[in-house]
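The following block contains the structure, expressed as structure tokens.
Note that this complex is displayed minus one protein chain, with the remaining chains in position.
Chain nomenclature is as follows: A and B, assigned in order of appearance, with residue numbering initiated at 1 for each chain independently.
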Amino acid sequence: MDLALQLLLQGVGSGAIYAVVGLSFGLIFNTTRVFHFAHGAILTLGGYTILLGVQELGAPLPLAMLGAAGVAAIAGMACEILLYRPLRRRGAPPLLWFLASFALLVILQNILLLIFGGVPLSLSSGAMGRVALGPLNVSELVLWKVAAGIAATLTIAWVLVGTRLGKELRAVVSNPEMARIAGIDLDRRYLHAYALGSALTVPVGAIALFDQGVSPDLGETQLLIATVAVFAGGIGSYLGGALGGLVLGLVGAVAVYVTNASFQTTLALAAMTAFLLLRPNGLLGIGLRRA
Amino acid sequence: MEAYILAVLAMAGIYAMLAVSYDLAFGYAGLFSVAHGAFFGIGAYAGALSMLNLGLPFPLALLAGAAAAGLVAAAIALPASRLEGDYLIVGSLAFAVICHELMLNLTEVTRGPMGIPGIPPPSLFGFDFDTPWLQLLVILAVLAVIGLVAWRIAASPYGRVLRALKDDPTALEAAGKSVRRRKLEILTVSAAMAGAAGVTYASYVAFIDPESFIARTSFVIIVATVLGGAGTLWGPAIGALVIWCVPEALRFAGIPATLRGPLNEIVYAALLILIVMLRPEGIAGRRRLRTRTETGTTTTASTTTPAN
Partner (left out) sequence: MTQLTLRRRGLGRLALGLPAVAAGLAPSAGRTQARYPELWRMGAVLNLSGPTAAQGADFRAGLEFAAAQWNARGGLGGTRIEIIFEDSAAQPARAVTAAQKLIQVDRVNVLANVYSSPVLAVVPITDRARVLQISAGATSPRLVGISRYFMTSVANAALEAEVALAFAKQAFNARRVSIFYGNDDFGTGMRDAVRRLWPAAGGTIVEDEGVDPTRADLAAVSAKLAASRPDAIYMALSGASIGAAVKQLREARFTAPILSHQGFESRDLFSVAGSAAENSFWTSSSNPEGGPQEAAFVAAFRQAYNRDPAIFVRTHYDLGMSLFEAMARMRQQGQDWTAENIRAGLLGLGTFTGVLGPFSYREDGTALRELDIRTYRRGEAAVHLSAAEIQQRGIFDFGARRT
């Protein structure tokens, strides 16, 4: 199999995981407009919870993931209730949330470091098998990544279209003030966004357990990706984060193909910035410019 | 003990330059960027290279560093002035990361990850400022110049235009002032000051490498600014002192060796949250916050307006 095809596959795989990260971060960011840095630590927490479930409690992986989704959701809601909501009540500007959230990330990361140590922990025991798909020979790991990306995107699409929560969330995004007047309980919906967004990070933690391992700084490295994915995808669009993430994965692969890997991040970010300048609303943005 | 305290004060002084200059763009003009650490780095590299390769004396290197950072800022400010609010945050974040990667990868210029060692201490007419006291003196002198310039700008009619830029850009535009030009100017000045801080840092530590200018550096500057009270100029300088003194004080807190490091970080971050909760206007901020009923829809608000 030639290099271009191989890189394309890897790009799709990475892009699928970035899509999940973008979706989860976007769900929270678009709804609440908080730069929720601590989201990174919650992603990591989910990974460790799966590991504990499988290794200490002997739970099967899907069950451990379900448990981790619960833990992540509770942790995400705790951030909102204990930190962001009091700040909002006081009318603190978003900048203070930025600061508080950054501090929260530092605290959670270091707690995880004290509990689990800094060595990446993993459930894998070597390279995964490969599957023949027609003429293609694909690593199972890539297939799992793609499956996680598709599952997360479909879940969110269904929530947005098929549930009352989704309809209200969309209303909140397009105009929070109107949504409140129309009788939507903003505090409650914010809480739901944190719960759902946090739970959605669990597949990322699970894949990491079979890929690079989970270490306390896993989530922090994903945050930059998440932010870029959400903005490239378009603020105000819940599914934009998924598309942004996928594109980011592909751009990364193209960058490796055409130049040296050292320039991977530079090229991806430069592409995104240029794109945002040309089209500030992103790929799927709903044209929400705020004064 | 003495040299240790002087070293902490020196670092605080350098970060005070960064915080004060950041406050000019952020606290006064409301430009919330996370690229200040990158300008700091550009200045440091430009200053260090001009001292080592061109043999420039420290004062000229200081100008070279400020000019380099200012020029880069002017070049990117043009497109950046199209971005506002959250877009500016993310655009500037991307810029900061790209700058770090270029410092790593343009090895012919920057020596990449090897960094640049052996940067000479500040000197003037053949006199080396190479003891801790003299180094601190230089840092305080540069800080004084930066503080003075920032204060002059803030107190001038131009400063009032800046504040208007933050509070009501539309009205400003209507009054016939070009918002975009103001943004461009203030970003350039602020970045040039950060560049000067970079040269001072390079000359003080005598060694720079890309790891000193990561995105986290920008966050630390923002923390200092907000902690001290954005929009007051002297507040952020106090904030810089606090963010360097608190972690150093924690070294004496008797934290057991096995927890040292992580626990220091946790206590430090918890203190930050406490301050945000109890005194959101910052140490120096005086006026109470405007309370807003709606949530999160205004993006470029800052903590305080200056008291004068």
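In this section, a contact is a pair of C-beta atoms (placed from the backbone, for glycine too) under 8 Å apart; a residue touches a chain by one contact, two chains touch by 3 or more.
In this text the structure is predicted, and so the values were computed from the model without any measurement.
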Touching the hidden chain, out of A:T31, A:T153, A:S198 or A:S215, is A:S215
Given A:G13, A:G53 or A:G236, the residue that touches the chain left out of view is A:G13
Among the options B:D23, B:D86, B:D209 or B:E281, the absent chain makes contact with B:D209
Checked against the full complex, the residue among A:G76, A:G249 or A:P280 that touches the missing chain is A:G249
Touch rule applied to subunit A and the missing chain gives residues 2-3, 6-7, 9-11, 13-14, 110, 113, 117-122, 124-128, 130, 139, 141-142, 211-213, 215-217, 220-221, 224, 249, 252-253, 256-257, 260-262, 264-265
Subunit B positions in touch with the non-displayed chain are 1-8, 11, 101, 104-105, 107, 112-115, 117, 131-133, 201, 205-209, 211-212, 244, 247-248, 251, 257-258, 260-262, 264-265
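Note that only the chains that are shown with their structure count from here on.
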In whole angstrom, the CA-centroid distance of subunit A from subunit B equals 30
Residue positions on subunit B within touch of subunit A in the complex are 32, 79, 82-83, 85-87, 89-91, 93-95, 97-98, 101-102, 104-105, 169-170, 215, 219, 222-223, 226, 230, 259, 262-263, 265-266, 268-270, 272-273, 276-277, 280, 289-292, 294-299, 301-303
Touching subunit B in the complex, subunit A uses residues 32-35, 83, 86-88, 90-96, 98-100, 102-104, 106-107, 110-111, 113-114, 176-177, 180, 186, 224, 227-228, 231, 235, 262-263, 265-266, 269-270, 272-273, 276-277, 280, 290-291
